[in-house]
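As structure tokens, the structure follows; a few thoughts come after it.
All protein chains but one are shown in place.
By written order: A and B. Residues from 1 in each chain.
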Amino acid sequence: MELTIGAKLLNNYPFLGSLIIFGIGCYTVLSNSNLLKKLLGINIMESSIFLFYVATGNIRGGVPPIVDLAQPEALYINPLPTGLMLTGIVVSISVTGFALALIIKLYRFYGTMDANEIFEIRNEGKNNGSSS
Amino acid sequence: MLDFILKKVVLILLPFIQMFGIYVIFHGHLSPGGSFAGGIIVAVGFICYSLVFGAEKGQEKIPHKITNLIESFGTLWYGLMGLVGVLRGAGFLLNKGAVAVGQPGNLFSGGLIFLITFGVGLKVASTMVTLFFTLTEEE
Partner (left out) sequence: MVALVKENAPILIVIASLFSAYLLPVFMQYRRYGIVGFLALATQFFVLFGGIFLATQVLAKGSFRYILAGWEAPWGLEITIDPLSTLFLIMIGLINLLILVYALPSLADELGNKVRATWFLTLFMLLTAALCGMALCHDLFNLYVFIEVATISGCAIVGAKGDARSTEATFKYLILATLGSCFVLGGIGFLYNLTGNLNMLFVNHELAQTWSNYQYALWVSLSFFIVGFGIKSAVFPLHVWLPDAHSSAITPASAVLSAISVKGYVLGLVKVFYIAVGPLIVASLNISDILLLLGMGSIIAGSIFAIAQTELKRRFAFSTIAQIGYIFLGLGLNNQAGLTGAFFHIFSHALIKTALFLIAGFILIKTGKSQIKDLTGIGKQMPLTMGAFTVVSLGMTGIPLFSGFIGKWNLLLGSLEAGNWLAILVLLAGSILAAIYLFPIIKQAYFTTNQDYAELKENTIMIVPILILAGTVLLLGIFPRPVLTLASQAASMLLGQ
């Protein structure tokens, strides 16, 4: 091994940053009780995955992948992951729109946006069946 | 006074926003952007109009019946373009044997890609406008 682990990690800083942001997003989804903050955690996680893919396609010292007829032999970066992430962004927007509509409906039913309070209101009104 | 400035500015800016959105849709196979980004820009134009002038005038301009039909039409258009390849005896969504293969830099080459981006761009715009109207209506 020519480089140490630390040097290798710093060399691939986009991937390291992407995984740290993924962890932050995952923690946000699972630990906050406010429904809007959970949705923002999902958005943070998806942004980190976009960063991961776009960093995969990058070549240091390359030019953007638009064919320039004056210079057809330049080093183009890989356009495929960027195209894949367009689909990912569409999915993220759809999920966000759907979840926002659901949050509005839940607010109209329960009067609160906090998951713990919704759980208590539901348990008070429920006296049959067992939840597990 | 503030209302007046906003209304006049939106009325001046709206054609340019739409034109830029249509430019991004049509040049999807030549420059960055494509159907999705262009559709969002066109929808942003409608949403700005609806924000400044109020929801009723916005819904008058783009009624629910038309957005319903445009959304279905967008996906059916995509499928029909794909079936063109099937009907000409080759595979699905075929560009190579059934319709022309493109040359770089030329707007009207590239066969089916141009038509498909147009359909998808229209559908994305109408979906975004429907989402906006659904989320902001107050009961």
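In this text, a residue touches a chain if its C-beta (ideal position, glycine included) is under 8 Å from a C-beta of that chain, and two chains touch if they have at least 3 such contacts.
The model shown is predicted, which means the values in this text are computed figures rather than measured ones.
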{"item": "Touch list for chain B against the chain that is not drawn", "value": "65, 68-69, 71-72, 75-76, 79, 82-83, 85-87, 89-97"}
{"item": "Residues in chain A touching the chain absent from view", "value": "22, 25-26, 29, 35, 38-39, 42, 45-46, 49, 52-53, 56, 81, 84, 87-88, 91, 94-95, 98-99, 102-103, 105-106, 109-110, 118, 122, 128-132"}
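The working rule: only the chains that are shown with their structure count from here on.
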{"item": "CA centroid of chain A to CA centroid of chain B, Å", "value": "26"}
{"item": "Contacting residues of chain B [partner chain A, same complex]", "value": "30-32, 34, 36, 104-105, 131, 134-135, 139"}
{"item": "Contacting residues of chain A [partner chain B, same complex]", "value": "64, 66-67, 69, 86, 89-90, 97, 100-101, 104, 108"}
